[in-house]
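Missing here: one protein chain of the complex. Every other protein chain is in place.
Note that the chains are named A and B in the order they appear, and that numbering of residues resets to 1 at the start of each chain.
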Amino acid sequence: MGELWIIITASIVALNAAILGCFLLLRKMAMVGDAISHAVLPGIVVAYYLSGDKTSGLLLLGATLTGVLASFAIDFLSRKAKIQGDASIGITYTFLFAVGMIMISTMMNGNTDIDMECVLYGDISLINLDKIVVDGNLYLGPRAFYIEVIALVIIGFSIGFGFKGFKVLSFNEDYAKALGINTNRWHYALMTLVSLTTVFSFEVVGAVLVVGFLIIPPATAQLFSTKLKQMLFWASVFGILAVIIGYYLAVWMNVSITGAMVTVAGIDFFLVLIIQRLVDRKKRSTTFAAPEFITPTPKNSVE
Amino acid sequence: MREACAIEVHNLTTTYGGAPVLWDIDFELPAGHIIGIIGPNGSGKTTLLKTIMGLLPASSGYVKIFDKDLEQIRHKISYVPQRESVDWDFPASVFDIVMMGRYRKNNLFKRTNKTDLEIVLQSIEKVGLTKYKDRQIAQLSGGQQQRVFIARALAQKADIYLMDEPFVGVDAATEHSILKLLKEMRDLGKTVLIIHHDLQTVSDYFDYLVLLNTRLIAKGTPQEVLTEENLTNAYGGQLTLLAKVANLIKVNQFPIREKDVDL
Partner (left out) sequence: MQTFLDFISFKDPNVMYVILGMICINSSSALIGTFAFLRKRSLIGDAIAHSLLPGICLGFIAAGDKRMIFLFLGAFLTGWFSTFLVDYIVNRSKIKQDAAIGIVLSSFFALGIVLLTYIQNAGYTNQGGLNGFLFGQAAAINRDEIYLFALILLIILVAILVFYRSFILISFNAEFAQSIGLPVRWIEFLMTSLTVLATASGIQALGVVLMSALIVTPAAAARFWTHKLSRMLVIGVVFSVFSGIVGAYISYTHAATPTGPWVVAVLSVITLLSFTVSTKSGILANFLRARKNKIKILQETILKTIFHYHERRGLAQNLDSVLTPTDLLSVRVYDTYQLQKGIKRLIRLGFLVAKEKGFTLTENGKIEGRRIVRLHRLWEHYLLKRTTIDALHVHSGAEAIEHILSPEIEKELERELGIVGIPTKDF
């Protein structure tokens, strides 16, 4: 039973991350997701410190703000200080992460609620220790599961409701602006959701590994998807697949469960990449009559 | 009789990184024409279009569309960005992109209705892409990609179309079919404003021209604009003094208008 709860909870984490990751990737902001997931550390430390309880919902929402603040800081550094985008990301998240670590070592004296290693890669096997039990015997499952369900509901609603907005924002910001859409508002809505996912998944998968769930499955799906909904679907499939395979692999090898899950996600990516390249090569050698539409598109990166 | 004015640009100055790239641009464009914006590279053509569309802030001056502010009338204007400015690897089909033409600020949260669907299909039909409607946009030729943009603009059912270099990377046949379409639109009373760089074709394509080189050089019919003198003025390099002053303004981060500083 405990096993099933772990797989289900991790699958929801993967699902949440996959959905948001698709939009991050298409907006070419994958590393902003990375930065946010590290930058929420100080927020989480404060949340734990103030609540003394692992999961006070209100305080987790407070920690979410730290992530939004980080994305704001990145924006500010690149726009006002004119530091190039990737450097702004690097400076912001290392700084906030360092602050978080200092806070842990100074504020948490003797309080071992936050395990430093857990911060980086989580410890999903522990979720069953924190159960919700009603009437002393009716077992309803681990608390982490419910937290993830809440996140899933929020994300599902926001993306389902604002699908068109997120889509046009990801496709071309200038075009969205020309339609009169407030792109800033949509951008920060996306950042808030990403921040929320990382905060809510923190205990389960840790700061660095949640990035794996955010980026790798969507990238795998991006390799072959031709429609956004298709990409969302396959990203979710790859995410959940990595969870299931990774879990059993970890149990078999007696290693970190989350680590194994993301490793499997990474292997999936490279497998799909290689298979796709082989298929492409085969296609190219078998088709000799070029159809009229085959004129290659100039790639942006070439210019 | 005076023709109706579609776009009024009044005393417009736009800066980039502190230095003015457009100086006191001032013109009115008649409705119901295909209008070309021409000028050398770096003369501020794209900046002008983006400022009209509100994508860049004006440092001074204003733009009126049919005598109204942009925000009041945005739904009447369609903007077609440069083809290179878009990530064509985006996972979307021709249909998806054209459907974006139906997106509005206030219908983002609503479901697509039947009218939208019909308009989108008609627009795709008009540019002759019905066969490719479900194809991913990266798998189209340059000309076809440009036609997707045109279809999206058509789907917007606008009165004014602002197009940034729609003929770049397009084969001759497509260029002519696009032009035919634009002429049909004009005959329906639409106004089309196009950034163009090929001087050879200018007089065939446009009824009205704006010649630009950081400042307005000339405007009017092709005969009026394409004079030896105007072309030398536009293509003979920037005015040294103007460029020097622009640089001074940038170095000192000087306000471009007195009104920016309340006295």
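Annotations for the structure displayed:
Here is the rule we use: a contact is a pair of C-beta atoms (placed from the backbone, for glycine too) under 8 Å apart; a residue touches a chain by one contact, two chains touch by 3 or more.
Nothing here was measured: the structure is a model prediction, and the numbers come from that model.
The residue from A:23, A:48 or A:97 that touches the chain not shown here is A:97.
From the options A:8, A:65 or A:83, the residue with contact to the chain not on display is A:83.
The chain not shown here is touched by just one of B:21, B:38, B:170 or B:218, and that residue is B:218. One chain of the complex is left out; on subunit B, the residues touching it are 11, 23-24, 26, 60, 89, 138, 215-218, 239, 241-242, 244-245, 248-249, 252-258, 260-263. The chain not displayed touches subunit A at residues 25, 28-31, 33-34, 38, 77, 80-84, 86-87, 89-91, 94-95, 97-99, 101-102, 105-106, 109, 116-117, 120-121, 207-209, 211-212, 214-216, 219, 222-223, 250, 253-256, 258-263, 265-267, 269, 273, 276-277, 301.
Keep in mind that, in the parts below, only the chains that are shown with their structure count from here on.
Between subunit A and subunit B the centroid-to-centroid distance comes to 38 Å (mean Cα coordinates, whole Å).
Residue ranges on subunit A touching subunit B, taken from their complex, read 26, 28, 161-162, 164-165, 167-168, 170-172, 174-175, 177-182, 222, 225-228, 230-231, 292-295, 297-298, 300, 303. Taken in their complex, subunit B has these residues touching subunit A: 50, 53-55, 71, 74-75, 77, 79, 81, 84-88, 90-93, 96-97, 100, 103-105, 108-109, 132, 135-136, 138-142, 144-145, 169.
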